[in-house]
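What follows is a single structure, and I will ask about it in a moment.
Every protein chain of the complex appears in place save one, which is left out.
Which chain is which? They are A, B and C, in the order written, and residues in each are numbered from 1.
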Amino acid sequence: MPPSEHELRLRERLSRLRNMPLLGGAKLSGELERLQRQLDRMGEEPTDEEIWRSVELARNEKRPYTLDYVERLLDDWFELHGDRGRADDKAMVAGLGKLDGRTVALVGQQKGRDIQERAERRFGMSNPEGYLKAMRVMELANRLGFPVISLVDTPGAYPGVAAEQHGQGGTIAASQAVMARLTVPTVACVIGEGGSGGAIAIALADRVLMQEHAIYSVISPEGCAMILWRDAGEAKKAAAAFKPDAAHCLELGVIDGIVPEPPGGAHKDPDEAARLLGDAIREVLDELADVPGDELRRRRRARFRSLGVFA
Amino acid sequence: MPPSEHELRLRERLSRLRNMPLLGGAKLSGELERLQRQLDRMGEEPTDEEIWRSVELARNEKRPYTLDYVERLLDDWFELHGDRGRADDKAMVAGLGKLDGRTVALVGQQKGRDIQERAERRFGMSNPEGYLKAMRVMELANRLGFPVISLVDTPGAYPGVAAEQHGQGGTIAASQAVMARLTVPTVACVIGEGGSGGAIAIALADRVLMQEHAIYSVISPEGCAMILWRDAGEAKKAAAAFKPDAAHCLELGVIDGIVPEPPGGAHKDPDEAARLLGDAIREVLDELADVPGDELRRRRRARFRSLGVFA
Amino acid sequence: MAKIDVSVETDDKPVPPPKHPNTCPSCNSHYRDDELEQALWVCSHCGHHFPMRARARIASLADEGSFLEEAADLHSEDPLGFFDLRPYTERLAEAEMKTGLTDAMVIGQASLDGRQCELAIMDFSFMGGSMGSVVGEKFSRACDSAAERGVPLISVTGSGGARMQEGILALMQLPKTVAAIEDLHDSGRAMISVMAHPTTGGVLASFATLGDVLLAEPGALMSFAGPRVVQQLTREKLPDDFGLAEQNLRFGNLDAIVPRPELRPTLSKLLRLFDAPV
Partner (left out) sequence: MAKIDVSVETDDKPVPPPKHPNTCPSCNSHYRDDELEQALWVCSHCGHHFPMRARARIASLADEGSFLEEAADLHSEDPLGFFDLRPYTERLAEAEMKTGLTDAMVIGQASLDGRQCELAIMDFSFMGGSMGSVVGEKFSRACDSAAERGVPLISVTGSGGARMQEGILALMQLPKTVAAIEDLHDSGRAMISVMAHPTTGGVLASFATLGDVLLAEPGALMSFAGPRVVQQLTREKLPDDFGLAEQNLRFGNLDAIVPRPELRPTLSKLLRLFDAPV
């Protein structure tokens, strides 16, 4: 059986990575192996229909949110609050907990279930204060040597007047900069919508994962459709064009692995979804546990600096 | 001639410093020498009248303020603005400049000359946003290897509703913590009023100086009089009791040196006052230039950890 | 204008004792001593938190018999020969007599549910919990003890601010305690700060707000400047919850408000998280 076009692309990326002159001599052998492994077990390229199904599943109102995973995965969860000086942004949660007896810090956007909670949490759209809280907790984790888990689930950063005044853009940049400086192991997983700058603010991690039906994108399908087709109704067409699904993100080297979901999507069996997510996070943390902090940081930066396609 | 009581106290402090079991084995030999030198050239203990004269001179409306020294001492001054996200607090100035060809960062409270400027600069009383600006610029200096000069001139931190809401106390603590982490040479000089927490926020430096007629105190004379004598009019008595003058601060080991002023006070000849201040800062920076950053930080912490009198 | 009184850190004097010490100032309920002690000095009717003495606090947190006091013999000196209406030395002697303590902080090693930690507990009864050289030195030694033993530090504060009778040396306890915490942090150990009513002025502006986790008791005043001074200067009506823990939580200055009966289990959980040695 000849390799599919999809496999060919993966192999091409693999050979590029092998030949890439990396800064400071970073070794990507771990990354290469992972890519090879993923390549070995991946199937065919997702169809446009499958992509759209992921968009719908990623936004499904019954999909487990950050705190649903926290309560299933972490013992002794202690939520930390506030940015120290302005607010406690409920669109972002942050705290400490134990994963199999190992203390970790966790940050993540949190959508709401009922109408009141949705308003209070702004549908998981953070203000600068939310990112400041996440930054503060990541720095605390770094000081005390705790790994950082980041769960990404946001349509994007909140587009409000005060958010802009308080430096939404600069804060998203600063949060990425904090993550680029950490010397503890970090793993991010997109568990629903990984929307644009609001998502990447907490996703500059050693390993980036996506759940099978999560989406990760530079713009929402509706936003893209509105701009390029002048019609938000063309969202499905837009999604097919910019491919926010996990398989394509893996193919492009943007993520390191796909976390399987229960049949029909995470919301069909949140316990099983949490078990699968927990396994994936544990695997990453075990793998990174013995890497010295400086080396983690060096590789993390090299990883992100290698992303992009140009000639 | 038998030594004065004042000299006796200095000598006592000197012998205590010599015998003090310091943390991490910090060597205070430089500090000892400086104290010895100061002891050699100091005169009699200031009288209550002289203390009160310093209180009045420190608050003299014609006294040179931070920017008056900046324009006389620094070339290529470039003021930096804003705390990144909330405001630009004009009670605190921060920027970069050249002192004899060497780039330095400078932070300092700024009082106003005319009514409008006084209101705008809140008489040199910072909000949390002002300390955040200073912290940001000190961290910038640290990143780029520039020494930090801090000029202290404030009645205290601003006691406002918003200031409290925005974490005035925590921000003053955080600013001290930033200074305790810097690995570049730092020198602070009290050039007028060194009022309480608002002053110490930017005064945790390798070397702390005071101008001859500056005051440095835990509370204003009026505040102290109000609390202890139930009469703000007893301010002079209070000042005599808690001794905020430079000579006493030196004697107590709180400052490392006294910067002379022109006869009659700094306001009588601002150019000469600036020349004298510049000489003192240069001497400190020359002395610290070759000390490794880690060692600077270790000694700085040990210095402040040695302050206090108990049995 | 330079005479505006803004040096307000020490402006919160010891509050006058209530008419009857066991009467709730909030709802006027009366209690017997043993009732209050049983209830951790929390009004069972309205939830008001009475001030809690350092030794009682330690007894309520540390495993029985586990507390090993450190630096118990440190005494204040009188570096300035300070004399207002009375000499500082006399005030100290009186406070010592009244409280049975040598100064406003007690430190020592303890275990909590079997996990080792270091405690630094303030006592507001000793000169309004004001911070002078002894409080600064004790806190600083507590940091070192925690770092040396590799255990987290728990502080409980209640303070009107810096102790003005020690003049500029009182102010120097701010940078001193800050430097000590930075040394503790460099050793990789955590600090948990619990702010009881009131935690103000110089204590708020130094070690109390530098904990990795910031907790407060319900209704605790946590303001740098006292409400009276702020009102004097701004001439605005202050918000009802000005400076209180509840306001601070809303503005992001706190991780949690923990009612006293929940404090021990909360700290126990945090010690588990901070991997405190058993």
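Rule of thumb we're sticking to: contacts are C-beta pairs under 8 Å (C-beta built on N, C-alpha and C of every residue); 3 or more make two chains touch, one makes a residue touch a chain.
These numbers come from a predicted model, not from an experiment.
> Which chains here touch the chain that is missing from view?
A, B
> Quick one: say which of B:48, B:61 or B:76 touches the chain that got left out.
B:76
> Please identify which residue in B:59, B:86 or B:166 touches the non-displayed chain.
For the chain that is not drawn, the touching residue is B:86.
> Which of these touches the unseen chain: A:104, A:184 or A:204?
Hidden-chain contact among the options goes to A:204.
> What residues on chain A make contact with the chain left out of this view?
Contacting residues on chain A, toward the hidden partner: 23-24, 59, 61, 118, 123, 125, 155-161, 163-170, 172-174, 176-177, 180-181, 193, 195-201, 203-204, 216-220, 222-224, 226-229, 232, 238, 241-244, 248-249, 252, 254, 300-302, 304-305, 307-311.
> What does the interface between chain B and the hidden chain look like in terms of residue numbers?
76, 78-88, 96-98, 103, 129, 133, 140, 143-145
The definition used in the following text is that only the chains that are shown with their structure count from here on.
> Counting only chain pairs that touch, give me the topology of the graph as line, ring, star, complete or other.
Complete.
> If you average the CA coordinates per chain, which chain's centre is most distant from that of chain C?
Following the centroid criterion, the farthest chain would be A.
> Centre to centre, by mean C-alpha position, how many angstrom separate chain B and chain C?
About 27 Å, centre to centre.
> Please work out the Cα centroid separation of chain A and chain C, and write it as a whole number of Å.
41
> Using mean C-alpha positions as chain centres, tell me how far chain A is from chain B in Å, no decimals.
Taking the average C-alpha coordinate of chain A and of chain B, the gap between them is 47 Å.
> Quick check: what residues of chain B touch more than one other chain, meaning two or more?
166-167, 170, 174, in rising order.
> Quick check on chain C: which residues sit in contact with 2+ other chains?
Where chain C meets two or more other chains at a single residue, that happens at 251-253.
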